[in-house]
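The complex appears here minus one protein chain, its other protein chains still in place.
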Amino acid sequence: MYKQYINGRTVKGHGKPLTVLDPATGEAVATFDTATAEQAREALEAAQSAFKTWSFTPINERIGWMLKLRDACLAEKEKIIALVTAESGRPYAAATADFNWFLISLAYYGEEVKRLNGAVIPTLNLPYGGTYYLVERRPIGVVVGHLAWNYPLGNAGIKIGPAMASGCPCVIKPSSETPLSLLYVGEIAARIGLPAGVLNILSGPASEVGSALNRSVIPKMITLIGSSETGLRIMAEGATSVKKYSFELGGNAPVIVMDDVEIDKVAASIVAKKTGFAGQTCVNYNRIYVHEKVYEPLCAAVARELKLAGFENDAKYVCSPLINRKSRDRMFELIDDAVKAGAELVCGGTVPAGREKGNFIVPALLKNVNDSMRVSREEIFGPIVPLQPFSDLDKALKQANDTVYGLSAYFYGHDSRDIAKALRTFEAGEIFVNGADGNELIPHSGTKQSGVGCDKSTWSLEEYFDFKTIALVP
Amino acid sequence: MYKQYINGRTVKGHGKPLTVLDPATGEAVATFDTATAEQAREALEAAQSAFKTWSFTPINERIGWMLKLRDACLAEKEKIIALVTAESGRPYAAATADFNWFLISLAYYGEEVKRLNGAVIPTLNLPYGGTYYLVERRPIGVVVGHLAWNYPLGNAGIKIGPAMASGCPCVIKPSSETPLSLLYVGEIAARIGLPAGVLNILSGPASEVGSALNRSVIPKMITLIGSSETGLRIMAEGATSVKKYSFELGGNAPVIVMDDVEIDKVAASIVAKKTGFAGQTCVNYNRIYVHEKVYEPLCAAVARELKLAGFENDAKYVCSPLINRKSRDRMFELIDDAVKAGAELVCGGTVPAGREKGNFIVPALLKNVNDSMRVSREEIFGPIVPLQPFSDLDKALKQANDTVYGLSAYFYGHDSRDIAKALRTFEAGEIFVNGADGNELIPHSGTKQSGVGCDKSTWSLEEYFDFKTIALVP
Amino acid sequence: MYKQYINGRTVKGHGKPLTVLDPATGEAVATFDTATAEQAREALEAAQSAFKTWSFTPINERIGWMLKLRDACLAEKEKIIALVTAESGRPYAAATADFNWFLISLAYYGEEVKRLNGAVIPTLNLPYGGTYYLVERRPIGVVVGHLAWNYPLGNAGIKIGPAMASGCPCVIKPSSETPLSLLYVGEIAARIGLPAGVLNILSGPASEVGSALNRSVIPKMITLIGSSETGLRIMAEGATSVKKYSFELGGNAPVIVMDDVEIDKVAASIVAKKTGFAGQTCVNYNRIYVHEKVYEPLCAAVARELKLAGFENDAKYVCSPLINRKSRDRMFELIDDAVKAGAELVCGGTVPAGREKGNFIVPALLKNVNDSMRVSREEIFGPIVPLQPFSDLDKALKQANDTVYGLSAYFYGHDSRDIAKALRTFEAGEIFVNGADGNELIPHSGTKQSGVGCDKSTWSLEEYFDFKTIALVP
Partner (left out) sequence: MYKQYINGRTVKGHGKPLTVLDPATGEAVATFDTATAEQAREALEAAQSAFKTWSFTPINERIGWMLKLRDACLAEKEKIIALVTAESGRPYAAATADFNWFLISLAYYGEEVKRLNGAVIPTLNLPYGGTYYLVERRPIGVVVGHLAWNYPLGNAGIKIGPAMASGCPCVIKPSSETPLSLLYVGEIAARIGLPAGVLNILSGPASEVGSALNRSVIPKMITLIGSSETGLRIMAEGATSVKKYSFELGGNAPVIVMDDVEIDKVAASIVAKKTGFAGQTCVNYNRIYVHEKVYEPLCAAVARELKLAGFENDAKYVCSPLINRKSRDRMFELIDDAVKAGAELVCGGTVPAGREKGNFIVPALLKNVNDSMRVSREEIFGPIVPLQPFSDLDKALKQANDTVYGLSAYFYGHDSRDIAKALRTFEAGEIFVNGADGNELIPHSGTKQSGVGCDKSTWSLEEYFDFKTIALVP
């Protein structure tokens, strides 16, 4: 049933069958035949061939297709959301948010590309009109996108959106954990008659399909949402031709909580973040440094809030299962490691009664954590709240930066001098103060080993273009 | 005498001695000890250590250092120009231009970084002031620059300029053909007391020094002016950590001459381009397609102009030697190959009398060239003018694009419909019409296999920064 | 029935009754009571009071209201279009275009204001973070808009759109020739419950209502689409307080037709322009200079095309009546004046049979026009095509510029040198070459006495804001 979408048509994969499991039940959602390296190359060739026409298709016509795809998805909203829930374990609200984000991207990038102006550069040594200097943009070419599993559709939207808007045909490979909803989008694209080759969606093993996509000389850009390790592998495989890379990789987000905060608000914010989709997001709070003056009250407030977390849609904080059994078991390991090294497990960290079949775990609160524990050194990607006290902001900032990652950093506090120090010092692509969040206008990017390039915002769209500079003497 | 400039001091290289030859005489200009991989790592560490202070140094103070370096170089202008001439064979005027370009970059990027504004993004769902969204920039980190030999100083300026302005310490590796003038700049930098580690200049074999720079996890960006092959090697070597790449690589520039041009002007333009520094520039005319209606007259005009080319500074077109004997001999091969395949050698292509010792060659005119000859398939990088006729613009444009490269493309003609067709169709990072040229404000970049990222212009400066996005609830 | 829309409610005007006549029949469309100066002041106070809340209303909420207004108008599309036709004489297609333009503006400015970024300016003399410099924008305050009659809704949209998007309440005064469709929009706005004072629509005499609006110290910007004379009067009346002015005023558009054009295409383009809405647009072709080599053929082609113009919706060129009897009779005067001074009336210039009651005139072709005739010196604003020959481009450009106006200028030709000369020389806010036209992204503005500020495009939106510069030491 789930097919590969290549060159405008849905086709059976020629590779091994893959069974996608529901993280909430451990049961199979669907089984389908994966794509092969050969099919990956086929998709790339279709994209390359489409580049000639798609990149010259009028902007409004491209936008028309994007809105047509959006509307066709909207017409099957509940079905698609159910798929997202089934394959990823996202509760209804979180799956809906993922779906909506996909739609927003299709609309947003269409509006954005209309505004991607080139520049007329002044002539310096000749009278006005002596030479015209125009800096225009040329769609970069075929784009390959490797996606993560935590936003099955949202992540796809921030790749498909700019690719379609810019005129770059793309080949998208969803994660093998959650390929179903996107393969279904491919089916919809085929149904509405999207021009062949403009969008291709393939699911298959990274070692085969991913590798074939990376090693090809066809893609001009490879974009990835995934781990730093995957990023390095892609760059190594990709060194067959000159390519641009746009990677959003792992993080290890520090959070600093000062002593002048509203404790209950911060506690609620922490619990919402760590329980939402079980904390399985790259920007999630990983090391939480709390000023010693509010450490105990905050620990208590977090413990209190955590009691309001549940697995049903009517809980104050709806917690999902982890993506697979291995991920869940890793949570136990992280907690054990911390406890052995002196941390206190205040609550949680067990399998919830009656939910033994899925990959659920009760959100855990760890006190007296330090930076040498695995929960601090590794990206947790799960519902563990590790709180450690600090007394000196400068020292806390130094600890915060002591990692190779630099995706997100968080600060809670109200003294302008402290805030400014944090903004100045944090080595991170994005800094959120007092619970602010982003939207499609705001670039999402990492520094250090957390990535290159950016997602979302007009700057991500710019990556899909090369310069086309014109110097013209009439 | 020529030393490595590492961590603020000039030090003897610990590697093998290298002798730099004068392309005009074949005689040694100087011999010095090259750097080692160990010294490359030392330089990277110095740069990494300088990053913490340099990136927080006030902009005006950084600019102060840039101007101090500029002024100190200016004080030794003639000495440095003589060095450029000696090591590269650039005649006086061309060497002066190279020197001046270096100085311009130091001034330009300082003015530019003052204007690199961040953005305040509107808040959508809260009243004004509810959240502040700022998109600022963070200097990316240590930058490694590999340079080509054809602009010994000019190429260095477009790397050192943005690096210093942005706050990114850099390690620059000049070409082993022409390292002397830049090593001397290192000496000047040491003398004026430029803060240690901000600028490092090392000369040594790519296989050792270059490789050590690339394989290190310290650099956050590697920039190159060189061949596509080198680019791929760097990307493969660099896949030890997440790095950004900015490459200006090879080209195979097409030129289309329509039938409504002023023939003498175009002929002069062609000859100036192909004789200046012996045509050894990446943007040089490589395949010249001339409309059949003006083909014969243009061939005659070019032949006439070529007679005005000479090797002394008072010639109308001053032609330099090729960079080395191998390059000169390759010219003979290219000409032979063309002639054997049916081209006519109208003039030139010989060693000029009395200049047997250097790497000189009399600029050559080839008629009846076609795209299967080596002069068309390879980047000539020498004073050969290959003219081939065409009758149909669409077909000529198709030929023009039939290469993996996409750096520069040229068009001569005055019908707006033809010009627009060329602008629309050329697959090139930059298109020059009717002899226009660029300057520091205009981005220089390639598409396809000719590069990633850009040089010159404010856009090149942007590459030295990551985003630092701030979302702040007060 | 037609009421004033003030402070969120539709109210009866307290002024004299005004009867709007149908230009196609001379019969009354409707009679209503006009507003008074007192009501104008009431509307301004409502707007001023709304400013405090509307300017702090979240952007997405403002956009929500704009789309609600758009959708409510769309629901009555045919009714509104019929009103536009009745009051302005616009044929169905032209009235539909006017209506659509109104809707486009409501959507466009909403998308645009989301992207109106402020700037973060670098700190020069302190380390990063030492001072924050933000250049944000503050809605300027209450805006008054005086509209012209030729685009009853389109003109309103490019004022209401940016005002609502920016957070500036506005008071809009439509022309007394065509107030009905906009007053009806006011009725719709009241019906959907648009917050009181955000939009106010008043119709009444310029000498009373207009003057009261101008003399008030409440408006911070007055915007006008109208004549230069009206502009000067507004500025004089407005000098009671510091106000910004954004005026789109009269023009006297020159057209230059070179000898290398496709004659039939240009002729069709001219006839379409001069017959569409009877040539009653500020950007319309006013002086047409035709290269002598194509003068006779072009005259013949225009005459041929003019025969395809008609007054029914199925004509190739649908010509409307003039806005009123006085305007029609002025056409006869202009033609007489030209003929007396030596011009030849090739065709047209009569009242079409059976259409004596409205303000119709058969589109006229005048040959051998010169610049001293009234058709050249005045803005024609009617369906007269005046063709004069020229032999020298420089001289034609000089003639083209020899007026105090500088709104639109037109050029037909394909030699890049001629085009560049025209672009360089035309003293005009906008130059259209070979029949290009604009859209909402493109600024519409005049230079010289044709205006100040601009309409359409992101730049027009910027006018609705003052700067709010923040310099902040933490």
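Each chain carries a letter (A, B and C) given by its place in the written order, and its residues are counted from 1.
Please note the rule applied: a contact is a pair of C-beta atoms (placed from the backbone, for glycine too) under 8 Å apart; a residue touches a chain by one contact, two chains touch by 3 or more.
Just so it is clear, the model here is predicted, and its values are computed rather than measured.
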Decide which residue listed in C:Leu249, C:Val294, C:Met331 or C:Val346 touches the omitted chain of the complex. C:Leu249
Using the touch definition up top, pick the residue from A:His14, A:Lys68, A:Lys114 or A:Arg355 that touches the left-out chain. A:Lys114
Which of C:Gly15, C:Gly348 or C:Gly429 touches the chain that is not shown? C:Gly429
Over the whole complex, note the residues of chain C touching the chain we left out. 56, 121-122, 124-125, 131, 133, 135, 138, 140-141, 220, 228, 231-233, 235-236, 238-245, 247, 249, 414, 419, 423, 427-439, 441-452, 454, 457, 459, 466-474
With the missing chain put back, which residues of chain A would touch it? List them for me. 55-60, 113-128, 130, 134-136, 414-417, 419, 434
Residues on chain B that touch the omitted chain in the whole complex? 111-112, 114-115, 128-129, 132, 416-417, 419-421, 423-424, 441, 458, 472, 474
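In this text, only the chains that are shown with their structure count from here on.
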Which two chains are joined by the greatest number of C-beta pairs in contact? A-B
Distance-wise, how many Å sit between the C-alpha centres of chain B and chain C, to the nearest whole number? 50
Compute the distance, rounded to whole Å, between the mean C-alpha positions of chain A and chain C. 46
Multi-chain touching residues of chain A, meaning two or more other chains, are 419, 423-424, 441, 472, 474
